[in-house]
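The chains shown are only part of the set, and none of them has been moved.
Going by the order they are written in, the chains are A, B and C; count residues from 1 in each one.
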Amino acid sequence: MIHRKLSEATWREVRAAGERGIALLPIGSQEQHAAHLPMGTDTLLAEEVLDRATALLGREGDVAELVRLPALPFGHSPHHLFAAAVSLSAATLGAVLDDVLDSLATSGYRRIMVVNGHGGNDEMMRLAVKRFALRSDVTVAACSYWTVTAGEGDGERPDVTPGHAGWFETSLMLAARPDLVRTPVPARGPVEPPPLFDNPPYPGLTVERHGEWARVGGSTDDASSADAERGRRLLDARAAGLARAIRAFDAATR
Amino acid sequence: MIHRKLSEATWREVRAAGERGIALLPIGSQEQHAAHLPMGTDTLLAEEVLDRATALLGREGDVAELVRLPALPFGHSPHHLFAAAVSLSAATLGAVLDDVLDSLATSGYRRIMVVNGHGGNDEMMRLAVKRFALRSDVTVAACSYWTVTAGEGDGERPDVTPGHAGWFETSLMLAARPDLVRTPVPARGPVEPPPLFDNPPYPGLTVERHGEWARVGGSTDDASSADAERGRRLLDARAAGLARAIRAFDAATR
Amino acid sequence: MIHRKLSEATWREVRAAGERGIALLPIGSQEQHAAHLPMGTDTLLAEEVLDRATALLGREGDVAELVRLPALPFGHSPHHLFAAAVSLSAATLGAVLDDVLDSLATSGYRRIMVVNGHGGNDEMMRLAVKRFALRSDVTVAACSYWTVTAGEGDGERPDVTPGHAGWFETSLMLAARPDLVRTPVPARGPVEPPPLFDNPPYPGLTVERHGEWARVGGSTDDASSADAERGRRLLDARAAGLARAIRAFDAATR
């Protein structure tokens, strides 16, 4: 199985791959991740999981040619500007996704997958793929890297959310890029009341309160017990899950 | 506890309620619901659940004044235009929500809840409430009526999705507006392959394929076994859940 | 003659009606109407006149099938936000009208009429119908309910404007929804100078001055002499006029 970087391929290679291949677009963010994680955490992790997944596919067989686009390094992070972020508005992010997807269709692609690393991109990513499949004769998939797991046997629930700058992301970064994690990871005591966006007063409710991210200090949970070994297992499971998801998408849409 | 319709209140009543009250905005859709359900199903059900919930609150006590806006009868339904729909684009729906929410803030409201009846509105609703809480000093909640349940004891899982024009919605309509359900409800045999939007090839993946709604005939599952009695219990549980959610939102944001 | 509510019809009924029928879209507003009229006055009156008109047509004969959409309850009311309103910007209202009209064309309609209840919607309504007729092969009509009268014999001048929250609207509300009119209707003395938007310094001039609506207290004229009986005659004349307008539109565009 072949996989290439679009940025390193010539246009004829890109066109040729488009006929049967799948274009892969990682999207991330640049935003505050508390005192110990770097601004680019979401982009780094999306790329890490995607690169591990395609490496697995490389060893496993006959998936169609994969063409990996350069990551969109900026996402929708207005809620992190109170500290620091490089944020696209929802409208701008939607326009970027529309333009990128349309370009791929114009360049011959009929199967595309978006791999997201930032929760705040979720709604615009979903809207973009829905819009795209309505206006073009394509099949398009999207996921956030934490929603695809290796399955029942890996001990990871597929519906877990990664939080923000807490135990989950810190564990993954300790596994993927330990050089970028400032140590010791600071402990974050309980915040009272806990943030409404993360702890809605009733299940099923989405609640947003002005100034909430600043009030709780920029992270959802305590990261001080993060663990590189557990991070490695989580990363492996996500990479394996994403590899299987790519294969399943390929099989379902050939 | 007082609840009023904004459309029937004078502006001074609306202003006075804004100081401590909660504005409630139902949003729905007008779109094909297979051969047996009316175009306005989503709007009707969102209003039904909301009206039952506020009636429960009326009997139960001290919640702050509730001001119910007229429902936005149109939603984001481009995927149903292959049959019939009155659809707002995502950008238009977002603009409507922004304008309505800003108007409420200008008119003195600091607490607002959006109650949705149409899955296709979900992303824009979430984006709108996030945007709103960033630009205004408000607390704002959103839910789709099916995501709030009466809790563990009601035998209903909070994460069930209502599908489209299938068993769930038909049961609710048989309970709420049986006069509008065409009978006998037609059976819908299995579709092969099942729709990718409802049956992604791998868990955690969102997949959209061009022409999929038309291919599967406009509904997600067989509605012929829908049941008015079960519909009543589902409606009651959603109304009870929404009433509790409103009370919890009130308590958390006073 | 058949008339239906789009929200209560199935999509096949909506499609079938579209071939020869006329879609009817009422639009209104939610905005301050002085101390005695409800926020939804304009929407209520547009719906009242339209429902009376279609009832007359029901008794009168062979007009093509009429399909009445749910009213758009929000209009363009930025000038009433000083008190209270739920207002769409002109751009948003235009986008909503474009999307609704395009949806109707996509769903098979070639003849559409918009019935307006709020003066502030007038320009965007006119622009929307002009734009629509340029981009689609349709015939589209628009009116504000007060511009169509039963004709010479009814003693009502067709060019009268209803003012805002004054004698005209209060009389109509006393006839249509007396339960929603707060009594006694407060008297409004003369304002000096009178509002420029209503009393331009030279005939033929449109004049707008910053803060004018707040300065004059939110209404155009004294409503205290409003009269239910006169309101009934005005309503009847408008309903009869609209019924004739619908018949004439049908005849001219078959």
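Note that contacts are C-beta pairs under 8 Å (C-beta built on N, C-alpha and C of every residue); 3 or more make two chains touch, one makes a residue touch a chain.
These figures come from a predicted structure and were not determined experimentally.
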item	value
Full count of same-sequence chains in the assembly - 3 placed in this view	6
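In the analysis below, only the chains that are shown with their structure count from here on.
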item	value
Chain whose Cα centroid lies at the greatest distance from that of chain C	A
Same or different residue numbers at the chain A/chain B copy interface, by half rule	same
Whole-Å gap separating chain A and chain B, where each centre is the average of the chain's CA atoms	28
Chain A and chain C: spacing of chain centres that average the CA atoms, whole Å	49
Multi-chain contact residues (two or more partners), chain B	91
Interfacial residue positions of chain A with respect to chain B in the complex	78-79, 90-91, 94, 123-124, 126-127, 129-134, 136-143, 147-149, 158, 193, 196, 200-212, 241, 244-245, 248-249, 251-253
Chain B-facing residues of chain C, complex	5-12, 14-15, 18, 30-40, 43-44, 69-74, 80-81, 83-89, 91-92, 95-96, 98-100, 103-104, 106-108, 180, 182, 218
